[in-house]
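Here's a structure for you.
Only one protein chain is missing from this complex, and each of the others stays in its spot.
After this line comes subunit A, so read on.
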């Protein structure tokens, strides 16, 4: 009984129930076809679960590839900028210029350069995630108290130990919060990215339903997108809990 109670009062189902309630109230008050009934939408969602899972899988694959690439590129570059004043001087102004630009504006350029397939979509998301990650990592490295470097030096530690024992653990919390923010943004961008030259992806599913003015289907797609986001955030939370147990 207490386990059931704990599960029900967990912030995630609680939040989900609140959204359903607000949605239901809007459905009753506004009474328009563009806001379908929650029950009807969930009914549609479960009846079309199989195609939805395929669309979610296609989107998930794009996001995961983009995140992995962003970590592989953003982490070393961010660390290098954080550690080297000269690099910081050269690269930080560049990051400040690129970071605030809405990356979705580059979609036509990426499509022209990398084709209409998955590559251009992944690169768009990579572009969204990587600069955020670089800046967070850079700031994380800069915030490491200087005497931590003296401490590790006092053990005659080679460079690899400096990264293993000081730099990486110090920036891990920043990496997770940066990923949380940028994954949220990149999921929202799927809406645009998957509207071109693909028939798979949750963004495509939502826009296609919108064009057909099938709002029940569109809302099913939105539920699937939220579910995808929740799974990704859940994985990040779990990894953070496991990898930063001191927090």
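Following the convention adopted for this analysis, a contact is a pair of C-beta atoms (placed from the backbone, for glycine too) under 8 Å apart; a residue touches a chain by one contact, two chains touch by 3 or more; residues count from 1.
Operating definition for what follows: contacts and distances are computed from a predicted model.
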{"item": "Among \"Lipoprotein\", \"Imidazole glycerol phosphate synthase subunit HisF\", \"AzlD domain-containing protein\" or \"ABC transporter ATP-binding protein\", UniProt-listed name of the chain not shown", "value": "\"ABC transporter ATP-binding protein\""}
{"item": "Options A:18, A:151, A:181 or A:235, residue touching the unrepresented chain", "value": "A:151"}
{"item": "Per the touch definition above, residue among A:169, A:184 or A:229 touching the missing chain", "value": "A:169"}
{"item": "For subunit A, residues in touch with the removed chain", "value": "147-148, 150-151, 153-158, 161, 165-166, 169-170, 172, 244-246"}
